[in-house]
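All protein chains but one are shown at their positions in the complex.
Letters A and B mark the chains as written, and numbering starts fresh at 1 in each.
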Amino acid sequence: MQLTIDKRSVVARKGEYLLEVAQRNGIEIPALCHHPAVEPWGGCRLCMVEITHPDWKGWTGLVTACLYPVQDGLIVSTDTKKVHQVRAGVLDLLLARCPGSSLIQNLARQYGIEETSFTPRKAPDLCILCGLCIRICEKIGASAISSIGRGVEKLVSVPYETVATAACVGCLSCANICPTGAIAFSESEHCRTIWSRNFELVRCEECKAVIGTPEQLEHFARRSGLDRSYFTKCDSCRNREAAARFVRVTF
Amino acid sequence: MHLTSPEALKRLKSQLVRQRKENKSVITVCAGTGCVACGCAAVSAAFREALKENHLEEKVEIKTTGCHGFCERGPLVVMRPEGIFYQRVKPADAKQIVEKTIKQGKVIEKLLYRDPQTKQLLTYEKDIPFYNKQERLIFGMNGHMDPTSIQDYITLGGYQALGRVLVSVHPDEVIEEVKKSGLRGRGGGGFSTGRKWASCRQAEGEPKYIICNADEGDPGAFMDRSLLEGNPHAVVEGMIIGAYAIGSHDGYVYVRNEYPLAVKNLNIALAAAREYGLLGADILGSGFSFDITVSRGGGAFVCGESTALMASLEGKIGEPRAKYIHTVECGLWEKPSTLNNVETWANVPTIIEKGADWYRKIGTENSKGTKVFALTGKVNNTGLVEVPMGIPLREIIFDIGGGILDGRAFKAVQTGGPSGGCLPESALNLPVDFDTLTEAGSMMGSGGLIVMDDRTCMVDVAKYFIHFLLEESCGKCVPCREGLRQLHEMLEEISRGEGGVGTLDGIERLCSVMEQGSLCALGRSAPNPVMSTLRYFRDEYLAHLEAHRCPAGVCKALINYSVIEENCTGCVVCKRACPAEAITGEKNQVHKINSEICTRCGICLAVCKFDAILVE
Partner (left out) sequence: MKQLFVTPNRCTACRNCEVACSFVHTSDPTVLAFPRVRAYAISENTNTVNLCLQCDDAACKKSCPVEALVWNAKTGALEVDLGRCIRCLMCTIACPFGNIHFDKRTNEIAKCDLCQGDPACAKFCPTLALEYAEKPSPDPKPGEVKPLPPIPWMLFTGKQSR
């Protein structure tokens, strides 16, 4: 089907969402809670766009691009005054929530906000509650973290806000996907620490480079159906070995 | 008993009506939650005792019924068939009622209701203004039946609409009838019920689900509870008819966890309906099957929102999701689902029974039928009232509600629950219907009506509701979660007299972001309490901001308590009552309040008998 985004005609398939189509066509829409690896969620409200349709008798609406299903003939504007107002409002609020996040600072600056017009949160952290960490953790099949509480009290943590349970495999996917770097972790010679839990480290059998935690490798082996012996060495060592084997086979 | 055809149901009804002896005396004791709290169980027991003593158990029946609505005056007892209305009945009165009223046909004056306006004693239920301005389409049955008795419901004509529909009406015709009746959802949104059903019927996907929303989270609202407690079969019958029309075989009732009696009575009703062949497989021998599961809610206000409710039913966290694809197409477990409010479902049997044309006569152009309101606040008669749509607010508050408590002046009425709005005196003549209330900056919501007198500060009211929403926001989306945090902060500032007039512009800007940007209707309507008070009571905001005054004398940072010397008799009552020990003064001497220590708790004002405490 055919739709128009910012006066450009673009093609889309049924079942796609506006944001995907826009991104594929190089049309930029800011989005904080969206990641192609997980289901769209609609929490940050930054990807607001204004839509209308020739059949709608002039009616227009503000919708989140990440969740709005494409529709033939839809006319989408990604930068109207209304869109700008809502996005600026959202960023202003987020800046009050996370004054220390450079990501939010930069985005806010793009919308003309240098400093929040609201009261900054006391003892702010970097979490904007975009929910990406929770969704990715669920997606990889661990579901070790979730949101706790609701409303302004809401936070992301492990059950009872203590130490990660056995569900956590220490893969760092949550920390990696976090757009603001709010999830702390550390790695020393022998130990990786995330969500207050210490993990042993598995090293490449050859070169001793870190390749993960025992729980992580176990989990990914089980999840992929591959034998655990696949997960024992780093890519460089494997690569060199395989080359040698390759030569042996061909000669 | 298992009924296998609508004819069998009809026969059962005639039999039950015949059995119910003509003119047999019935003592109906209200056992709604309000009356239970006032001790109605002891009253019923006392009646049973008194009847036994007088050997009248055979001749007189005691019926414990659901809520009659006039909770303010409970425990309520109505003597039928005469309709004599006794209020605030104590167990000790039972003996006298049996001896005088039942045996001698005499009315006991001290238990009658006195009209506060005309000062007249009123004998009959039908003469009481609280009732006679109402139109009790849905609630009428409550006072006449025992909610745990399916036979009572059938005697009053229950399940006949279902019986007729199953054999002689095509599902499409049922939907047409509901469409034509103009019924709109009573849960808040006011969406056309018939249109919702039609979309769900047409939607692709099997199975289809029917859901009854009994989450009722609005503070002060209890009509859904009273319906489920007092007349559960009406809701069940409505759902079965809906299921037949839509083509669904699975139904859910999502009941708020805090409603144990509703759950109990509903479960009794469901079991009875199954036993009678009115629910389950092959209903009334028609070949149509449908059953209902009761699910107890998660106890969050936001779980009343349709998508959050469905998530919660699925066992997930009760958070809303976007509805760009409607729940009638993709709802519970991603299947087509129809969600309606308790009261909406309860309207269905009446519409089918009496016909859409009859139903359309009640109400206004675009809002048909009646609406049940929970009337609370500073009004004489609090309770549940069912009125035809279009009735002016003034009639509800002053005629049915009996005016403002303690004869004070009316200031505002808050309609529509926490995210509704506050309407001033000038709006009192507006007809109550979906569209008029929305235009006036408030909404119908689920039907809360909170009356406020002149001692209410509108900034404080706005702050109260914003605080409620702040605690109930699910926190998923930024505008609602962070917006409410900031909005509450700004209102706190205003109530301390801080901030400039610019604060109001800031509030309006923020409200617009929340309205347009929030994910679900909670956040989108959350600004209502603030916007409506700003619209009608802007002066009061300005008084806080510019003059640093709280005209209603509520906002603690802006008021001072002092003693009016001319009035003070030196009785030391206030001095003794003050928890902060801020009052000094010897007996018979004028007292003084130390403003430094005073915590503005208001106790002195409440205890002073000489009007000697000044708040300004």
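The rule is simple: a contact is a pair of C-beta atoms (placed from the backbone, for glycine too) under 8 Å apart; a residue touches a chain by one contact, two chains touch by 3 or more.
The structure presented is a predicted model; accordingly, all values stated were derived computationally and were not measured.
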{"item": "Chain not shown, its touching partners among those shown", "value": "A"}
{"item": "Option from A:Glu16, A:Glu161, A:Glu200 or A:Glu241 whose C-beta touches the chain left out", "value": "A:Glu241"}
{"item": "Residues of chain A in contact with the chain not shown", "value": "23, 35-38, 136, 139-141, 171-173, 176-177, 211-212, 216-217, 220, 223-226, 230-231, 233-244, 246-247, 250-251"}
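Assume only the chains that are shown with their structure count from here on.
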{"item": "Centre-to-centre distance between chain B and chain A (centres being mean Cα positions), rounded to whole Å", "value": "43"}
{"item": "Chain B-facing residues of chain A, complex", "value": "41-46, 48, 62-64, 67-69, 82, 85-86, 89-90, 93-94, 96-97, 117-119, 121, 128-129, 131, 146-147, 149-154"}
{"item": "Complex contact set, residues of chain B against chain A", "value": "300, 302, 317, 321-322, 324-325, 470-479, 481-486, 489, 506, 509-510, 512-513, 516-519"}
